[in-house]
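All protein chains but one are shown at their positions in the complex.
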C-alpha cells in the first residue's frame, strides 16, 4: 500500500476558462487518475491510496495528520507560491527529512518547499511557444525510467531552458531537447535527510501533458522510487 | 525471486588450518546461509536462489549461462586476484553494465573486477591487529541501512584505513571507526551502466564476521538494493 | 588580492571569562591572524584583505557594500543563531549563489545561512569531553588538503558525531576519528549556484584550535578554493 497526497494550488482551473477546459476538476484530480486508473492496476500491482489537498483549504490541506499518513507528496503550483504559509513549508520539509517522498512538478520548481529543500533560486529560462519537447532518458538504468523507450516526445509544450539554478542532481534521469534550440535537465533526483525528491519538468495548465501514457508511467515509477524505506535511527543531540 | 551467485577464491580455506577452522566449507558456503537461513525467510519475504562459484572451477564457475541467470553477484577474493582470467572479468563487467548487481566484500577491494569498474588503484592502509571496529551509519535514509541501529560493532577485526583510492562514492552508507585511530569509508555505493555496486568492508578469513546478525542483515539489504530493475533501452551506435 | 570577511557572533567572548581568556579580542580577530600572520605571507603569495563583522553591529556588519566587496565569507556562530535577521540571511544566500565563497566553521553548522543553503536540519551528535580528534584526509587530491600530512591531530576537542544531517557532500575532504568511538564528516564541500561552500568542523570557544598551524593552513587552502571564478552568465527569465 502506497499513500499519496496530491497538492495543487487549484486557482488557474477556477479562474481561467482555457485551463478549466483542460482540467475541469483541477489538475490534482487529473493527476489522481494516474494512480487510480486501470493502467496503474494492470502495470504495477501496487495498491495506491490517493488523497488531494489544495491551497485554499485550512492549512492548505496539509495538516499534521495528513502528512503523517503520506508516503509520497506530489506538488503542483504556479501563480500563488507566496501564499503558502511558512509554517506549512516547515512541516513538509520536516516530513521529507524524516523520509516522506516528494515529487515536484513543472512550475513548482519555484515553490517555497522546493527552494527550501534545495537552497538555491531554482530559476530557469522559459518560453511559451508550444514547441516540441523530447525527454531523453540519460540514465537508462534508473528505476524512474523503467519500461520507457529511449525518449518521450511531447508535441506541444512550454519550453524550460538552462541554466537551471539547482544543486547538481544526485542523479539526472531525463534531459529535454526543445525544438526552439534549448536543453533542460528535466528529471532530477535528490535526497535530503531520509527523503527522496524528484523534480519532473513536464506538465502545464493548458497542454494536456498528464494524459500522456509515458508521462503517467514516469509519475508512477517516481512514486515507487520516492517511497519511504525503513532506514536506521536519525539520532541527534547530546551523546553520553 | 532473487538469484544470487556467491563467488569465492576458495584457497585459504583449503590451505590454511586456521581459516579452515572458521570456514570449513569455504566462505562462500557461510555467505550462502545469509540467504538460506531462517532469518532470511522471516525477515524479508524474498525468495532467494543461491548458487556458488569458485576460482578453480572451469571459467571460475562464471560461465555465460551462470551470469545470465544471476541478479546479484557477491565477490570474495584475497590472495589470488591475479589468477582471475581477463576474459571472465570482461564478461562480469559487461553483465554489470547491463544491470547485474555486484557486492564486493572486504579484501576484494583489490579484485580485478572492482578495479576495472572503478578505474582507480583501490589501495588502502591496513593492519592485522584484531582491534574493535564500529561501522557508523552515516546515511540513515539509505535502504542498505534498513533495520540497523546507529552503528554495528565488531569486537575483533583487521583494520582498513584511509586514504581509500576509489572514486567519490555515489552514496556513502557506512564509515568505520577503528580502535587504533583510523577511519574508513566502509560501505560505498556506485552505479556503472545499469548495474549497482556495493563495496562492504567487513569480512575476514579468520574472524567470524559473517556470523554477525547485523552484518548478515546488511548483506541482504544490499542484495535487495543491487537487484536489477527494468530500465530503458541502452541503445548505442549509429543513428538514422 | 582576496577579500575576506570574517563574521563572528562575538557574544561568548564578552560574556564568559573562560572564553575571553582564550579569545580576548574575539574569535574573529584570532581567525583574522590566519590571513594576516607571517605564515600566510610566506606560504601563499596571496595578498589578503581582511575585514570582520559581528552580530551586534547594524545589519550584523553585513551590508550590501560589505558583501559586494567580499570574495569569501567565514562564519562563526554558536548560541545566537536565531538572532540573525532573515533579511541578512537572504542577502548572504543571494551573494553565495552569485559566486561568493562561504566557510562555515564548527558550531555554525546550525547557523541559519548553512541550513538555508543546504535544505536539511544540519543536526548531529556531540559531547563536550575534551578527547582527541584525528582529521583524516580522505581525499588527498583535493586542493583544500594541499601541504597536509595524512591526518591532523587535535589533542583536546569537543566531539561531533554522525549522523550529520546534510546532503551528501559534493566532495568529502576530511573524516574525523574521535577517541570516544565516533566518526564525523568534518570537511565537506558543496556548490550552490556559482558559490563554493566548505564546512569545516574544528573550532571551539575554549580549546585553542585556531592556533594549530595545520588548521590555519586548511583555512587558507579553503579560502583559495572557495574564491569566486569568472563563470558564464546566470541568465534567467523569459526567453525570446
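Here the chain labels run A, B and C in written order, and each chain numbers its own residues starting at 1.
Rule of thumb we're sticking to: a residue touches a chain if its C-beta (ideal position, glycine included) is under 8 Å from a C-beta of that chain, and two chains touch if they have at least 3 such contacts.
Bear in mind the structure is a predicted one, so any value in this text is a computation, not a measurement.
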* Structure fact -> Across C:26, C:77 or C:195, the one contacting the chain not displayed is C:195
* In the full complex, which of B:20, B:46 or B:97 touches the chain missing from this view? -> B:97
* Structure fact -> Given A:48, A:136, A:190 or A:225, the correct residue touching the omitted chain is A:136
* Looking at A:171, A:196, A:216 or A:234, which residue reaches the missing chain? -> A:171
* If you put the missing chain back, which residues of subunit B would it touch? -> 93, 97, 116-121, 123-127, 159, 161, 163, 165, 167-168, 170, 182, 190-193, 234-240
* To do: Could you please point out the subunit A residues that touch the chain left off the display?
  => 134, 136-140, 150, 161-164, 168, 171-172, 175-178, 181-183, 185
* Structure fact -> Touch rule applied to subunit C and the missing chain gives residues 99, 137, 140-143, 145-150, 170-171, 191, 193-195, 229-235
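In this section, only the chains that are shown with their structure count from here on.
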* Asked: How far is the middle of subunit A from the middle of subunit C, if each middle is the mean of its Cα atoms, in Å?
  -> 34
* To do: Would you pick out the residues of subunit A that each touch at least 2 other chains?
  => 170, 191, 193, 234-235
